[in-house]
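Only one protein chain is missing from this complex, and each of the others stays in its spot.
Chain IDs A and B follow the sequence of writing; residue 1 opens each chain.
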Amino acid sequence: MVLAIRSYRLSVGYEVDEGLVWVVDRLSLEVGVGESYCLVGESGCGKSTIGNTIAGLLPPYAVTDGILELMGVKAVEGRLRRFNGLRGRVVVRIPQDPAASLNPFLTVEEQLEEVLKAHLGQLTEAEARRRVQHLLSLVKLPPEVAEVYPHQLSGGMKQRVAIALALAPSPKVVVADEPTSALDAYLKFSIARLLKALQLALGLTLIFITHDLTLARYVCDRVAVVYAGRVVEEARTVDILEGAVHPYTKLLLRAVPRRLNSGRLADIPGAPPPPGRYLPGCRFRPRCPIASEECTKDPEVVEVGEGHKVYCWRWRSG
Amino acid sequence: MSPLLSVEDLYVAFRTTKGGLGLGYRVVWALRGVSLGVEEGESLGVVGGSGSGKSTLLKAVIGLVKPLKGSIIYQGLDILKLGWPQRKRILREIGYVPQEPSQSMDPKMSVGDIVVEPLLALGIPRRSQEHLLGSVLELVDLPREIRGRSIRELSGGMQQRVAIARALITKPKLLLLDEPTSSLDVSTSAQILNLLKDLRETLGLSYIVVSHDIDSVSYVADRVAVMALGIVVEVGPTDRVLAEPLHPYTRVLVEPEKVEEEATLDPEVACPVYRWCPWREDRCATERPQPVEVGRRHLVMCWNYL
Partner (left out) sequence: MTALPEALSDLLRLMRRAWRRPAFRVALSLALALTALGLLGPYVAPYPLQGLGVEVVPEKSLLSPSLEHLLGTDAMGRDILSRVLFGLWRAVIVTLLVISVSAALGLFVGSAAAVLPKPVETVFVYIMELFISVPSILLAAALVATAGGGLVPLIVALVLTWWPWYGRVAYTQARAIRELDFVNLPRVFGLSRLYVVRRHIVPHVVPPVLVEALSDLGSVVIEMSTITFIFGAAQSISEPDLGVMIGLGLRYVTTHPWVALFPAIFLALLAISFTVFGEVLYEEANPVLRKRWFKWF
């Protein structure tokens, strides 16, 4: 069985003025074809870097280690990154800000055609137009949108065009990096719903990166909670939401205001450590309510249920 | 009981330039006849999507934008009809926490100077300023040493606390908060929401909290108003509105997963949800629905409920 994504001890860092800063630490995960997988975490935890690595969009000053395979092909091996033929074809990314992927000087149709031609070679006018319309209908946009320029579209429509652009090369893996953060409440939902529907209809493998746990519930089969560059808990969505075991996950779930539930929100004191300034051992230890001596050692994985992994020494005492 | 603050039939419009040379212009209506009230000690949440006018509502109350029509009444006096000195006195009792803390505070000023700025026009001696600064920093749980730092050095959560401190320094009775947690992480957001909840109790404040996230608003608000395209569509006690959203647009915000239709809002017709409302009648396109009382202090603007 070929996995859509497989990583083994994948680490990613950046070379900055102060030296080499590692932001993702020995990530090992497996995502099956057609699965919808969420990376949940707060800002600075490294989830975007993971998404960029999978999509082959790391900047030249990034450094990698470990292994990453996409559809069975080795894309990252130690320091080497080989994404030719993968990037933009097999794996695509939908960025947080739709304006980032839309060229303001081209109409929607022109941009979609550009991508289509890059992947399908020369197309006749009629064929190109047909495919563009097909993409627009996939993302539930009316045909007239083809002739407008991005600035004439609302935020939600821009995001849909960005999705259409990403789907143009018929990719297998889609990395959606906080695709709804820039949108208001209702749009958040309709875009998430759209992605979910597309994922099911086209059999895509979806990596959905978000800080919003409620969206994760709606979109994803499995969730990985990321903290300070490491996965701290990984399970099916329902198991995370109802049976979370890691202290951070539990606090995070209780920090989200839920209507009709006026219990006090969980207060996680302090702030996540800045990248590169990690203490040895469990990185959540300084803020963990149940930390103890043993937590000065890097936690090892514990399988606490079917497909439910946690990286914590003290998960039982939660 | 007369409300602490009420806005009545408020209209606000903006002119945006259009056309190549910027010679033409278009009028955009941000508020189209909004009437809301907050009682003393009460907390009102205002929710809606972008373009609903909720931020503009706060800006109109505080005086950053000028309404075309309508009144803003604070403790019985229409602020818009007062002279400048009286207005200044009243505005002292209303604190404002704007959106985006990084843009509402001058990065070249020290935190201390930022927080103390509202006091400068009030003729308060230096020593009192220092004293007030100390006590307000304590209220928002910030260490005294932060006075000398620039806001650039602070995290999002701390910046927000500074903005809240600045709003509190004039000892207001009413606090206006524009999207207080939208730019923050889940855990930081929880800290700020808890802080707001505590401050209300400790200081006996009234709030108007604006947000696009109905869940965070419901944590701190007793009543909630739902806005769309510059008008209020529903307003009532938070738990009632959330348990049983009556207006179609409220349903979109409260239970989006149940809404099948594409919920687009139309500014051209009288009721914004006309296009897809399951109960639409002809008059919904031409006549603005009047508020219908469906419960104690619970109003819905919809012909269907008449």
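The criterion applied here is as follows: a contact is a pair of C-beta atoms (placed from the backbone, for glycine too) under 8 Å apart; a residue touches a chain by one contact, two chains touch by 3 or more.
Predicted, not measured: the structure shown is a model, and the values here were computed from it.
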Which of B:Tyr96, B:Tyr249 or B:Tyr274 touches the missing chain? It is B:Tyr96
From the list B:Lys88, B:Arg152 or B:Arg283, pick the residue that touches the absent chain. B:Lys88
Quick one: say which of A:Gly19, A:Pro60, A:Pro104 or A:Gly121 touches the chain that got left out. A:Pro60
Full-complex touch with the removed chain, picking from B:Asp106, B:Glu130, B:Glu153 or B:Glu261, is B:Asp106
From the listed residues B:Gly33, B:Gly63, B:Pro237 or B:Pro291, report the one that touches the chain absent from this view. B:Gly63
Could you please point out the chain B residues that touch the chain left off the display? 62-64, 88, 91, 96, 98-100, 103-106, 108-109, 117-118, 120-122
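Keep this in mind: only the chains that are shown with their structure count from here on.
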Nearest whole angstrom, what separates the Cα centre of chain A from the Cα centre of chain B? 33
Within the complex, chain A is touched by chain B residues 47, 49-50, 155, 157, 185-191, 193-194, 197, 212-216, 218-219, 239, 242-243, 252-254, 256-257, 262-263
Chain B contact footprint on chain A (complex, rising order): 42-43, 140, 155, 184-187, 189-190, 193, 211, 213, 218, 251-252, 255-260, 262, 264-268, 271
